[in-house]
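For this view, one protein chain was removed and the others were kept in their places.
The block that comes next holds chain A.
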Amino acid sequence: MTTTTASQVIHEPRFMDGDEFHIATFALLQQDGTLFEGAQAPELDRETARRIYHTMVLIRVLDERMLAAQRQGRLSFYMQCTGEEAAVIGSAAALDDDDMIMAQYREQGALAYRGFGIDEFMNQLFGNAEDYGKGRQMPIHYGSAKLHYMTISSPLATQIPQAAGYAYGQKLDGQGRCTITYFGEGAASEGDFHAALNMAAVHRAPVIFFCRNNGYAISTPSVEQFAADGVAPRAFGYKMHVIRVDGNDVLAVYAATREARRIAVEHNQPVLIEAMTYRLAAHSSSDDPSGYRSKKEEALWREKDPVNRMRLWMLAQEWWSDDEEKTLQEQLRREVLETMKRAEKRPPPPLASLVEDVYAEVPARLQEQLDALEAHVRRHPEAYPKSAPGLDQGGA
């Protein structure tokens, strides 16, 4: 029988609170776009850098436009990624495109980086008939099988142990793939976080736990979320590799995630990354942060804008120009607007889709319920403007 505890024996009571561990923050890029003295940029080619930056700009434009659409009542709900683009997109870029991503909800940038089209975003946001999820989930609950991006669900942290299991399956398959799971520092307080890290460490799953520590879980500041020095020190309790990184520094995030992926895939060991960042926008379209934090604090972080930081670095590399910036901004604004208008007009999913996918096949009792509902809608078409027209055309 082996034990994991080989402990020195002492003869006086000595209590420890972990204060002797201080986890430094890994940072490479300064806000003016230059590297810290002695820092070295990761190997990042021009094409990948441009793909990352392009995705950042797209997400900014999309978030801005869709929040406005929500304010206009065209959309029921929205959540922005503003301020966290470097953390999300920089880490996604460090993976292979067929590694699995299991996200929380503020990681649309990772999906966009993989190539999810504006049209695909819009179909989900409007829950129309083209939405892969058949209009069943709230906006921003994206998913894509072809891009290896697991469909988002609202219950916080549930995806974290799932990611451990998914990664364990990848290990058994032996294809050299891994899973990254994103979650906020608030979600890390859920029991599923503990369950996941412990399971992954014991069973050596190639999974990267990526925590976006953005300072707030809705209105709750992180000082009311945990007493310790952030989320990172918890890794020690699971004997897990851990790194804290400046989440607004795309180069540091990219370098850290690349190395985390190497550890996960080559050694079948999980890694925890804590990206320190700030949720610049409201929690969601249903939230107003002015009730719980100061404009001054927000302004301080706006100066640390991760997108601007990368732009300045790209300009210095001569991988980007002000002209290209202007063209891209205009082009994306136009494209987002036009795509939104098209998506809004698409029909809703058909009534029969209500009962599909509950099970692999529709059970008899559920089919009876659908039949009754269809008959009812036919009797009251005026009360069901979304589904009644489809029924008329569909016949039956």
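Couple of notes before you dig in:
Quick note on the criterion: a residue touches a chain if its C-beta (ideal position, glycine included) is under 8 Å from a C-beta of that chain, and two chains touch if they have at least 3 such contacts; residues count from 1.
FYI, contacts and distances are computed from a predicted model.
Not every chain of the complex appears here, and the one that does not is recorded in UniProt as "2-oxoisovalerate dehydrogenase subunit beta", selected from "Multisubunit sodium/proton antiporter, MrpC subunit", "NADPH-dependent glutamate synthase", "Energy-coupling factor transporter transmembrane protein EcfT" or "2-oxoisovalerate dehydrogenase subunit beta". Of the candidate positions A:70, A:91 or A:162, contact with the hidden chain is made by A:162.
The chain not shown here is touched by just one of A:150, A:340 or A:377, and that residue is A:150. Screening A:266, A:288, A:338 or A:357 against the full complex identifies A:357 as the residue touching the chain left out.
Against the chain not shown here, chain A presents residues 100, 102, 131-134, 136-137, 141, 143-145, 150-151, 153, 155, 158, 160-170, 172, 179, 191-192, 194-196, 198-199, 202-203, 356-361, 363-366.
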